[in-house]
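The complex appears here without one of its protein chains, the remainder shown in place.
For chain A:
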Amino acid sequence: MNEKKPQVWVFVEQRDGKPADVSLELLSKGRKLAESLRGELKAVLIGHDVEDLAKELFGYGASEVLLADHPELKHYNTLPYSRLVSELVDEHQPRIVLFGASFVGRDLAPRVASHTLSGLTADCTDLQISDVTYLRQDYAELLLQIRPAFGGNIIATIICPDSPVQMATVREGVMEKIPLAQPVDGRITPIPYTPQGPDELVRIIERHREDNKVDLKAAPIIVSGGYGMGNFQNFQILYELAHLIGGEVAGTRAAVDAGFIDHNRQVGQTGVTVRPKLYIACGISGAIQHRAGMQDANKIIAINSDPDAPIFGICHYRIVGDVMEVIPMLIDAYKHKLK
């Protein structure tokens, strides 16, 4: 058996030289998993001119950064990236490897898992270390990979009892990003890259990226509207409320489909996952796909005219009433109390 300490790896995704939030979130989670295993946290970073970024990862607890830096690795490309990561996994046999469930992570992770014959669990919403009894056999310190499936209607706990390497992807915003007060004293290990013929089988001809102007995930307060807002005109009152209390406006898919609000502000399974201090759900029924993106908010206020609306099952403050009556009252009350 391997005498080395168990290793937890995070594939750190860089976009134009900047780390993806999801990677920093995963390092924060990976640190906890490594602690439970009495092991080490390491990062795998691939790109060009990203040494500064590599150093930034010590601030999230990575004790070693495996860094492949080469001009041809500037942008993500499936074949060279998956070859590099697969070879590293083969060589070092980390216990756990985490990837963001982003476009890049979902392109890369399955290839690496396939090459290394590892179990891979998609879109985990929670990761824990636990001893498990499975089919009457005892396994020590397995990774519990908890994920929704069936369109969010069930939650499955997946384990890989016999796989030396356990891999998982996690979406952005699901884990919390927790920088260390004091960076660890880590080291950077350069990983050589030699271009190979097949690396060029798929070439990037054009790239278009827009920076996301709205950052819902960072908003401490979110005022969110659903189909029950009625129309575009009514929906605008949410901006007034949000502006007053220092929040951002978001919506459900039904509100997006109805044209009340832009898709990049959709909260839920196929939108953004948020965990603000306060989430005000206005005219939202509380469908499972919506709840998947907001149920971890610290406090939830729900305003709905239907006293049995499912959203009331997860809220902290329940207001039964018409949004166009309740929201103006709330605005007045806030102004009265705080101005």
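Worth pointing out:
Please note the rule applied: a residue touches a chain if its C-beta (ideal position, glycine included) is under 8 Å from a C-beta of that chain, and two chains touch if they have at least 3 such contacts; residues count from 1.
Keep this in mind: contacts and distances are computed from a predicted model.
The complex appears with one chain absent; UniProt names that chain "Electron transfer flavoprotein, beta subunit" among the candidates "Electron transfer flavoprotein, beta subunit", "3-isopropylmalate dehydratase large subunit", "Phosphonate C-P lyase system protein PhnK" or "ABC transporter substrate-binding protein".
Contact with the chain that does not appear here is found for just one residue of A:L127, A:C160 or A:V174, A:C160.
Residues of chain A that touch the chain left out of view are 15, 20, 78-79, 82, 102-104, 106-107, 109-111, 113-115, 117-123, 132, 134, 144-145, 148-163, 198, 201-212, 220-221, 245, 277-278, 288, 298-299, 301, 310, 312-321, 325-326, 329-330, 332-334, 336-338.
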